[in-house]
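Every protein chain of the complex appears in place save one, which is left out.
Chain lettering (A and B) follows the sequence in which the chains are written, and residue indices restart at 1 in each chain.
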Amino acid sequence: MTQYLLSVIHAPGLPHLTEDEIQQSFVDTGAFNDEIVASGHFVFAGGLEPVTAASVVDNTQGANVITDGPYVETKEALGGFWVIEAADLDEARAIAARGSFACKNIVEVRPFQGVVELEGARA
Amino acid sequence: MTQYLLSVIHDWDALGDTTPEEMQEMFEATGRFNEEIEASGHWVFGGGLEHPSTATVVDGAKGANVVSDGPYLEAKEHLGGFWVIEAADLDEAIELGRRASAACARAVEVRPFQSE
Partner (left out) sequence: MTGSPSEPGPADLSARITEIVRTEHGRVVATLIRRLGDIDLAEDAAAEALLTALERWPGDGIPPNPGAWLTRTAGNKAIDRIRRESKRDAKHAEATMLMDAHQNDGPHEDTGPVTDDRLRLVFTCCHPALALDNRVALTLRLLGGLTVAEIANAFLVPETTMAQRITRSKQKIKAAKIPYRVPREEDLLTRLGGVMTVLYLIFNEGYLASSGTGVRVDLCTEAIRLTRQLTGLIEDPELGGLLALMLLTEARREARFVDGALVTLEHQDRSQWDPTLIDEGHTLVRRCLAINRPGPYQLQAAINAVHTDALDVSMTDWSQIVQLYDQLLVVQPSPVVELNRAVAVAELDGPEVALAITERLDLSTYHPWHVTRAELLRRLGRTGDATAAYDDALALVENQAERTHLLRRRDSL
């Protein structure tokens, strides 16, 4: 099994959703979460606060510089993501398509290199 | 407690500038950091990603399920990996970000998750 990152990308130019459609997408996303938990694909999921709530910490030189804002300022932003476990890219893609339909956003699928396996972390 | 995303964003094409020794040192320091935050109870998830060119974009928003070769963003710098941690407030998250940044020798972005 491989872990995949399914990033939800808030891109400009998507069709505007009505308040009802937004509420429906929350319900659908909740149902999708429940499904992938039940099927054993779910590892982690979370919705992020807007990029304006981000800070950058650069301690590479030991100077511990803290700055406001996202590291890269772009029109598109990561809105949240799932981490799932899938047999291969086809399975990951199929799950991503369901997630994308549920949350009404574009989803990017990208494999993890390796997974940090920590003693007890999954207990 | 709030969950925070500590993301490591870097220029993948510049990775060649890092010597194998430096790379090894980064891996070891990052491994130690992982163990520390697991022991202290801050660890939720962590992982390093494959090269951005391995990404696939799925647009199933309209039900049409359009798939294209990724990454979605043609940027110079991409997400290299991240941690999800749990912290009491931004000061604690920044402190963990500071240690993460020192360990992986990159700047780290600290961004909160929405609370349930």
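FYI, a contact is a pair of C-beta atoms (placed from the backbone, for glycine too) under 8 Å apart; a residue touches a chain by one contact, two chains touch by 3 or more.
Treat the numbers as computed from the prediction; the structure is a model and nothing was measured.
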Contacting the left-out chain in the complete assembly, out of A:Glu19, A:Asp68 or A:Asp90: A:Asp68
Touch residues of chain A, complete complex, unshown partner: 49-50, 52-55, 66-69
Footprint left on chain B by the chain that the document does not show: 2, 88-91, 93-94, 110-112
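Going forward, only the chains that are shown with their structure count from here on.
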Computed distance of Cα centres, chain B from chain A, in Å: 12
Of all residues in chain A, those that touch chain B in their complex: 3, 5, 7, 9, 11, 14-15, 43-44, 46-49, 51, 53-60, 62, 64, 66, 70-72, 74, 76, 78, 80, 83, 89, 93, 96-101, 104-116, 118-121
Footprint of chain A on chain B - complex, ascending: 3, 5, 7, 9, 34-35, 38, 43-50, 52, 54-63, 65, 67, 70-73, 75, 77, 79, 81, 84, 90, 94, 97-102, 105-114
